[in-house]
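Note that one protein chain is taken out, while the other chains of the complex remain in position.
What follows is subunit A.
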Amino acid sequence: MAKLMTGNEAIARGAFEAGVKIGVGYPGTPSTEILENFARYPGVYAQWSPNEKVALEVGIGASLAGARTLVTMKHVGVNVAADTLLTLSYTGVNAGLVLVSADDPGLHSSQNEQDNRYYGKLAKIPVLEPSDSEEARKFVKLAYELSEEFDTPVILRTTTRIAHTHTLVIEEEPREVSLKPYVKNPQKYVMVPGNARLRHQVVEERRQKLLEYAEITPLNRIEEGTGDVGFITSGISYQYVKEAFPGSPVLKLGLTWPLPEKLILKFAEKVKTIIVVEELEPYIEEHVRALGLKVVGKEIIPRTGELNHYIVQRAVLKYLGEEIADSLENLDLPQRPPVMCPGCPHRPVFYILSELKLTVTGDIGCYTLGVMPPLGAIDTTVCMGAGIGMALGMEKANPDFSGKTVAVIGDSTFLHSGITPLIDMVYNGGKGTILILDNRTTAMTGHQPHPATGKTLMGEPAPQVDFEALARALGVKRVTTVDPFDLQQLRAVITEEVAAGEVSVVVVRRECALLPNQTREPLTVISEKCTGCQRCLKLGCPAIAIKDKKASIDPLLCNGCGVCAQVCKFSAIIKGGDSLG
């Protein structure tokens, strides 16, 4: 019976059906739910690693030891794992290994919208792009066959609209796959130059074989249609083409590295105009053009943001010379950007950083929201772990920064890639202040456990990384712990540490407001005492609004953290009072 599943659920199902025994990754939207779902199937093992590079390396080990293995991450996570990936292409695999790269066109929850199909071209490993959940399930299974047949890792590339869209899936029975024997083979697995030179030739031979396979695989198909205009497309863009031009000929590509040259030429003979519809980069288009074909692509299809059938339809009709009415009217409505939740332990930190007018090198997580007004406290955000190294670079370029710069980084992000830059800061004589915002979870992606939470993805207890002891072991002499809900102490500690003239680590510890038992009695404004100064509004808390020139707290939204009461100079905010509306 058909069942509604997101692409992520379907990938987990497909892996289970393919006999995958090991799943490993690092959380990242839109990939996170793959492993969370996979972990629930019987007879499998799944884990979160501290970062994507480690995850892929654990995956390689599992494959060599003979288990089919699934490795999951978001698009920018593949950058972290890229060093491993590009040489894994040379060694090949033992049991099948599939890497899911979940791309995010439109940047729903990312810092860039890179197109990871280029990793297939760069690493010379097959890239499969499903167009819905059922294809995601089927493609994963086929990916394991390819991985083992061609001795290569395989990338399954999804995008947000595949990963987070529910479509109908037909489940099949899982296949029992026994462990493949491990055979020691240094020529294949030890990439010293002498061996790697030979393996590079193997990679080239594999590329040739994959090219032949690309021509005959059912992953690629021509859908006959009427008219002179034909579309070449892949992934979610295929659905947009089918919606906008249901009767037109389509070359649907499920395997986008390597691309099938003969099939593309055959399709070109059937139509007068070829339009390539793909999100982000002209990846397929460049290839089609290189075959000497005339093709329409990015001159009409946007290269930034995500597509939909409306954008595709309008672009194509306009190109074909039809009149197009003006697009959406400008709505002129107030924006509703994401905000820190009421009771978020990050809010007081950024309130103080903003008050102290410090330069703040930020990082990736919920706390990146500290950039939003009215807090407006963050100066930079690049990628996971970047803030600490950047703070060091700033003070090296201009010593004035050392007395007024802090790097902020979350607990999971610090474990992901904050430790090595902290070592750098200690080793190279930096004087920076690092705030580890330890909310005891990986919050932004939906509360995954990590190595400092004491729990694993399988729900087992685990040792906890001790941030304070770790910092001391790395050579940091000034290590402090502070509760962000104690505003006075928080201000005092940050002021002192920034002025200290040597590296200091402040662990700002308080559970995420969305974890269980983090809701307290809501606060109330005593209207007579409120002067309407609006100081509490500087917290940017969604529970506080101005009504009739006085502050007012929505008891349904208030989490009871009490930070606003500490900010108020007139003691106008108190615990309790008006209970649930």
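Definition applied: contacts are C-beta pairs under 8 Å (C-beta built on N, C-alpha and C of every residue); 3 or more make two chains touch, one makes a residue touch a chain; residues count from 1.
Following the convention adopted for this analysis, contacts and distances are computed from a predicted model.
Per the UniProt record, the absent chain's protein name among "Carbon monoxide dehydrogenase", "Phosphonate transport system ATP-binding protein", "Indolepyruvate ferredoxin oxidoreductase beta subunit" or "DNA polymerase III subunit delta'" is "Indolepyruvate ferredoxin oxidoreductase beta subunit".
Per the touch definition above, the residue from A:G194, A:P338 or A:G429 contacting the chain not shown is A:P338. Touch with the chain that is not drawn comes from one residue among A:M372, A:M458 or A:I526, which is A:M372. For the options A:M444, A:L457 or A:V479, the residue in contact with the chain missing from this view is A:M444.
Contact residues of subunit A toward the unshown chain are 2, 4, 6, 29-30, 32-33, 108-109, 132, 161, 164-168, 236, 239-240, 242-244, 246, 308-310, 327-329, 331, 333-341, 366, 369, 372-374, 444-446, 534, 537, 540, 542, 544-546, 556, 580-581.
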